[in-house]
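Structure, as structure tokens:
Excluded from the complex is one protein chain; the other protein chains are retained at their positions.
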Amino acid sequence: MNSEDRATDRLRKQLIDQFKNHVGFADELRYEFDHIWRRIDEHPFLVEMSNGKLPIEKYRIYAVQNYFYFAEWSRVFAGAASRAPTAAETLRILKWLTNTGLEFDSYMAILKNVGVTGDQLLDVTTNSGIVLPSFRAYTDYMYRICSTRTVGEFAACVLPCEWTYSSKDIGGLECALRLATGLADHYGVDRETALNYGNYSNKSTHLELIISLKDAISQEVEKGGQPACERIRDIFRNASDYEYLIWESVYKCSPDDPKVGSNF
Amino acid sequence: MNSEDRATDRLRKQLIDQFKNHVGFADELRYEFDHIWRRIDEHPFLVEMSNGKLPIEKYRIYAVQNYFYFAEWSRVFAGAASRAPTAAETLRILKWLTNTGLEFDSYMAILKNVGVTGDQLLDVTTNSGIVLPSFRAYTDYMYRICSTRTVGEFAACVLPCEWTYSSKDIGGLECALRLATGLADHYGVDRETALNYGNYSNKSTHLELIISLKDAISQEVEKGGQPACERIRDIFRNASDYEYLIWESVYKCSPDDPKVGSNF
Amino acid sequence: MNSEDRATDRLRKQLIDQFKNHVGFADELRYEFDHIWRRIDEHPFLVEMSNGKLPIEKYRIYAVQNYFYFAEWSRVFAGAASRAPTAAETLRILKWLTNTGLEFDSYMAILKNVGVTGDQLLDVTTNSGIVLPSFRAYTDYMYRICSTRTVGEFAACVLPCEWTYSSKDIGGLECALRLATGLADHYGVDRETALNYGNYSNKSTHLELIISLKDAISQEVEKGGQPACERIRDIFRNASDYEYLIWESVYKCSPDDPKVGSNF
Partner (left out) sequence: MNSEDRATDRLRKQLIDQFKNHVGFADELRYEFDHIWRRIDEHPFLVEMSNGKLPIEKYRIYAVQNYFYFAEWSRVFAGAASRAPTAAETLRILKWLTNTGLEFDSYMAILKNVGVTGDQLLDVTTNSGIVLPSFRAYTDYMYRICSTRTVGEFAACVLPCEWTYSSKDIGGLECALRLATGLADHYGVDRETALNYGNYSNKSTHLELIISLKDAISQEVEKGGQPACERIRDIFRNASDYEYLIWESVYKCSPDDPKVGSNF
């Protein structure tokens, strides 16, 4: 086993243990809001992706909107980094951002494969009217949190996204793998390209990120007690709700509806 | 006619003329997005308020959520003021905030009348789980705009709210008056108290505010040309959409539903 | 005794007691950094203002720079208000800003009397090159604190300014009264106008402000313990240092020096 594999193995065991044994506050929240995560797990978008019944246009809508989301992702991590109370935490958050770059690069490789054009990607980040209200609401929420809250609260805001896309044994819903497998099985995407994306969450970079986000939450509640627990719970629930809303809105969105901006 | 009436009269004539003759860019936007404003005008919440068919619990939900909205309103005006490029504009925005205080005071007088308790008001501003997702999304959007955009763009964000609540002859939908008249006609609220709120938008303080917000938009587009027009149009449309969403969400919200925070 | 006098009397007694008996953490800091406050108290600018030896041009420089400072003052209070964690604290900080308006209005009445022109005031808030580096550094510091810190930490940042201008029995250095008395005694300013400014700090509005700022500090350290004490101490000391630097820089500044922007 090489050193990347050893690192991955060690991190994975740690996360499996945390999830199974409700070790940290983030794990408690994972169980408390499992009813929201169930709804994501069973969402028609993901189910139909897996069985090939999803119209490919709906995946394209998701893919284009997700590109906007990635752009905002950089923005909010940068914002949280600039406002972190110590230099160490500024660097920690910039490291989180670097760790999430892994997902972006492999995701971009898929887009050409499914007929998304460069113009569509440019449009969604320059023409606010293209952005679905659900994506706007979610990213405005992330922006609010990164602008006004603590490092731990910011971690609670971005964790549901990262965690739902992670493997099941560590508590995730394997969203990335399900999308990738569906794309390869039913939508003609090159399997290697698809699974390079689908498996990003098994890499050590991603597992380090999940551990670090969960640690930031643990440190926050240790320092801030019950009031901190309440704030973190509230944010984790809202972000989980938004994750559900994302799937629901791209599934319900009609690609031919010109009033895209009003599709709430 | 005393001096308050003369001021009101002059301001009103100016606004009627602007609206009728599409004088400013804000007036052009008013007409461009009239289809969204029609949907607000004809919304069952407002219609049923007027004919007494709205369950009073739905008004209470609106009233409590609106209290949260007012708190956020102060916050975003303060934010825009702190980031204004010149001292003169900082003071201008703080004046806008003072002008909107008129509505808040008279609105508060109604709440006891309809059975809203002090505890409910305290709750909605301290327990984020009580806030409806539509109100969270709208206020997070306002926060984003006040944190990152110009004075004119901020004005475009808050104008739909202020303008829809204004009288019809100046382009409004008379939301405040319709709510007030309905409360007095059908829900047992003391008529004087109700109409003191309902008529706030006819006072010179409010008319000055509308004129100043529209002027800020005109100044923005004069300075920034077509790109500024696009940004302002986008924000005005989004805020108009959010105004519609507010009525829709309080109408559709079930007061007995414990998962209030997930009602999107 | 009328009700304003009764209020003033009560507030004053409370503040005298707090100061004499080191009641709150702010009072402890007042004593800890008394050596910095001594240097302000004995500063040649204030001494020469009192005995008529200060060249009037130096007062004009102070007056013009102070106008810039007032503009920034509104900006940072608005900023702190927008970022306060609760609606109650947003309103509390906006109230602080309203309370400080008392000083501004009476100060403005003096400016014409000493030959400061409207153009000079417009210049200092629109031409950054006119701002003395000391005033830029102090206001940038206030901006940093209002953008990134808590309500109590913000209070610690603005308290030295408000407190040094307050009367001696409550722990102040009577800066406003000394300037006003000097202006009336030696520089031909109408005594009533001068003392209307000089005595602003004896009014109940100002005394309420001082009490509220000191309370915010007490609440902060009660909640945050030793780490909060350290952060508050650091900010109070820096702001006291900046207050000294203000007097030092306007005293040392040469009105004929074209490199005003480089006078550090």
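Just so it is clear, A, B and C label the chains in written order, and each chain counts residues from 1 on its own.
Simple rule for what comes next: a residue touches a chain if its C-beta (ideal position, glycine included) is under 8 Å from a C-beta of that chain, and two chains touch if they have at least 3 such contacts.
Please read these numbers as outputs of a predicted model, since none were measured by experiment.
Although one chain is not drawn, the whole complex shows that of B:Arg30, B:Arg60, B:Arg83 or B:Lys203 it is B:Arg83 that touches it. When the full complex is taken into account, the listed residue touching the unshown chain is A:Ser82, out of A:Ser50, A:Ser82 or A:Gln120. Checked against the full complex, the one of C:Asn51, C:Thr86, C:Ser128 or C:Ser254 touching the unshown chain is C:Ser128.
Here one chain is not drawn; of B:Gln14, B:Asn113 or B:Thr148, the residue touching it is B:Thr148. The missing chain lies against subunit C, touching residues 36, 128-129, 133, 136-137, 140-141, 143-144, 147, 234, 237-238, 241, 245, 261-262, 264.
Where subunit A meets the chain that is not shown, the touching residues are 71-72, 74-76, 78-79, 81-84, 86-88, 90-91, 93-94, 97, 125-126, 146.
By definition in this document, only the chains that are shown with their structure count from here on.
The most centrally placed chain, judged by C-alpha centroids, is B.
Separating the CA-averaged centres of subunit A and subunit B is a span of 34 Å.
Mean C-alpha positions place subunit A and subunit C at a centre distance of 47 Å. Across the assembly, subunit C contributes residues 83 that each touch 2 or more other chains.
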